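Once you've had a glance at the structure underneath, I'll fire off some questions.
For this view, one protein chain was removed and the others were kept in their places.
Each chain carries a letter (A, B and C) given by its place in the written order, and its residues are counted from 1.
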Amino acid sequence: MIARHDLPVRVIARSELSPTCFRLELVTGEPVSAAPGQFGMLTCGDGLDPLLRRAFSLAGVRPHENGAIVEMLIKEVGRGTGLLHHLPLGAALRLLAPLGNGFTLADGSGDRLALVAGGIGLPPVLFAAEQLAARNVAFDLYLGAASSAELLEVGRCRSAVEVVGGELVLATDDGSRGEAGFVTAAVERRLAAGRRYLRALACGPTPMLAALARLGATRGLEVELSLEEPMACGVGVCLGCVVELEDGRFVPTCKEGPVFAASRLAARWRA
Amino acid sequence: MIARHDLPVRVIARSELSPTCFRLELVTGEPVSAAPGQFGMLTCGDGLDPLLRRAFSLAGVRPHENGAIVEMLIKEVGRGTGLLHHLPLGAALRLLAPLGNGFTLADGSGDRLALVAGGIGLPPVLFAAEQLAARNVAFDLYLGAASSAELLEVGRCRSAVEVVGGELVLATDDGSRGEAGFVTAAVERRLAAGRRYLRALACGPTPMLAALARLGATRGLEVELSLEEPMACGVGVCLGCVVELEDGRFVPTCKEGPVFAASRLAARWRA
Amino acid sequence: MNVSLRTHVGDLALQNPVMAASGTFGYGLDLVEFCPPERLGGVVTKGLSPKPRRGNPTPRIVETAAGMINAIGLQNIGVEAFCRDALPELRRRNVLVVVNVFGETQDAYLEVITRCERDEGIAAYELNVSCPNVTAGGMEFGHDAGTLMSLVARCRASTSRRLWVKLSPNAPYLVDTARAAVDGGADALSLINTLRAMAIDAVARRPVLATRCGGLSGPAIKPIALRMVDEVHRALPAVPLVGIGGIESGRDVAEFLLAGASAVQVGTAIVRDPTAALRIAGELEAFCAAHGVADVTELIGGLTC
Partner (left out) sequence: MNVSLRTHVGDLALQNPVMAASGTFGYGLDLVEFCPPERLGGVVTKGLSPKPRRGNPTPRIVETAAGMINAIGLQNIGVEAFCRDALPELRRRNVLVVVNVFGETQDAYLEVITRCERDEGIAAYELNVSCPNVTAGGMEFGHDAGTLMSLVARCRASTSRRLWVKLSPNAPYLVDTARAAVDGGADALSLINTLRAMAIDAVARRPVLATRCGGLSGPAIKPIALRMVDEVHRALPAVPLVGIGGIESGRDVAEFLLAGASAVQVGTAIVRDPTAALRIAGELEAFCAAHGVADVTELIGGLTC
């Protein structure tokens, strides 16, 4: 397991991605190595409001001077993300990372991977896409959102896909860009048309993940889902973030996840 | 009474005055008129930490565009003042002001006024000095601090005093600048040497104020003290900030003060 | 969307559910510039005693994490000065006035009520039973169901006005106390008053407050207050409740209504911001409009599980 650290970080860049989402870049003083699907627990300021850190998937990590730049893609939904959206550049925060497991990235043999992202579920998927591109492992990338404006980082997604000669499929609920309807339907259409995948790796809203779990169960496709349970500690001690497994156990998402094989999850995920 | 308002303000300037103190300038969207000795209750951010506003004397108010610039001199002593010290320029706060009464500024007849400030007690005294200078009312200004580095705004004090031909007396506890010892001793020496004052107006640490109250009682000098009781509401409703008067009543400092004639205060102030 | 904010506490109609809590709004007129009392659901006066009271020595307040502790000691101008100096203007403005009453003996409570009965313009009495009962060795009136019932019954007999009892969260058995108040004749229950708490100055090695302990209020206590409103509402669903504790926003008000309160009171939020009660009423309206609540009373006790 990659060692977990409580890293002092500084906000060094921020840019708007959509009406609700932004990219945050944090610089660390020490090297960070992390796998796609892992996340970090980030403070949103230095006081008691909010009290707890917030969980964000790592969207990318690259070396920078003696340390690293950790990238996150964040949707402003409440107080914590609102503070992060408006912190001055240079602000000091703390990041507990890397946490959790990660996606199972293919070893290059056989079929392609399907990467599936819904809305702000993109960050771990983008991280995976860029790593796979760097390793030249083939994949298609399905990117869904409510509307065209909320399709994030399309350019980077396209670049990554092009490296490996995969397909970038865009889907919007309102049909304003790409295929109309849910992104899972776009996956299903291709499966129905005979496309085969080694495995699907997905992150997005729970209904999307459940749809994909069902699809996987019906079509015999192995599916890995990155789950979002409300987290307090992020390191497996508070037992706040548990998810129920097929065998009835409650396991902490932050430690045994956030990525789970859909087949390991309790049956209602696939029903 | 000057109408009280809850003013939206923005931080437009900040500068260091000493190792522990800084000047904060806040711009309002509407005109503000206030008297020396009055104060404001300022939020230190927009969350729940800290929960309550902080009280600061107004160190000056000047018109600016359609509103005003309110000046404060602040010593960093804890969380609230620490936040104010590090807020980015442009930050939006709220200021409840002007609150409380003010010093009785002389009408120009007879003897000079003595203005006495200890440490971070300077702001209301500086405000008074600059107003008196503008109205050409004579005064001496006594400015005391622990050491030379903590004597604040000496230049502005000197300018104000020079306008009216008064004396600027500096005193430091450690003798690193001006007269050595407490500023009240400097006042006492001049009284003993026959100098006469219409009234003394003072703000500073409680022991200094008590010493001045005693001096006033012994020498028959009218003394007005600006008190600092911990405040919660600043507007007279919580009854947290009361001070005991000579007649035994507890009155809210924020409403009936913060300036009180020393002779009105409970006897222990002069004992 | 047009939202109706009108509510009732028992048979008392309020134009909106947001009242100012006792001890943070003076005698109803102290903050007129910031918050015209006639625009609130109602105002609860600072606790009134038969004679003026000086209250406790200072320090009386201290800030804590998302809260504050106060030990004001019920300083007030006395019932006579209130009726003479504040009540006429409150009446003229058509303010819904609730008089918060306390005493160190049962007779003291009755004295305040009896004096108030001589004047018009009081919608209800709210008995603050979190004060030391001198005849019972300093235990709070609200801590023993029997004592509380007898106090409420005597007050009940002395007025035909509405009688609210403000429950103490420090009482040993919340629901028993609530029931005793209702059995004694209370028309409604206000909850909660402050929680007994303490702050220590580690450098001075002294309690911060002159009285050692005081009462904790503010957002810190909201989760406890909500739980208590929910608990009393489920035990006594027919009893009108007024929710209090850490309310800072219109959404907080909605939470208390859902837990079973018919109206709420705002305390510490006013200490932070004298315009708070009015702002919160506006936010409640906006919350209702945004979530399709045409009539705020739909929310009352409206938890779906």
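Criterion: contacts are C-beta pairs under 8 Å (C-beta built on N, C-alpha and C of every residue); 3 or more make two chains touch, one makes a residue touch a chain.
Since the structure is predicted, the reported quantities are computational estimates derived from the model, not experimental observations.
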Omitted chain's touching partners, listed by label
A, B, C
Return the single residue from A:111, A:179, A:229 or A:246 that touches the missing chain.
A:229
Candidates C:14, C:48 or C:66 - the one touching the absent chain:
C:66
Which of C:121, C:219 or C:267 sits in contact with the chain that's absent?
C:219
Missing-chain contact among A:12, A:217 or A:242 belongs to A:242
Listed in rising order, the subunit B residues that touch the chain left out are 48-49
Go through subunit A and note every residue touching the omitted chain.
3-6, 48-53, 94, 96, 229-230, 232-233, 235-243, 248-250
Residues on subunit C facing the left-out chain by the touch rule are 64-67, 69, 172-173, 195-200, 202-207, 212-213, 216, 218-224, 226-227, 230, 246, 251, 254-255, 258-259, 287, 291, 299, 302-305
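Keep this in mind: only the chains that are shown with their structure count from here on.
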Chain with Cα centroid nearest the overall Cα mean is chain C
Roughly how far is subunit B from subunit C, centre to centre by C-alpha average, rounded to an integer in Å?
36
Residues of subunit A that touch at least two other chains are 48-49
Quick check: what residues of subunit C touch more than one other chain, meaning two or more?
65-66
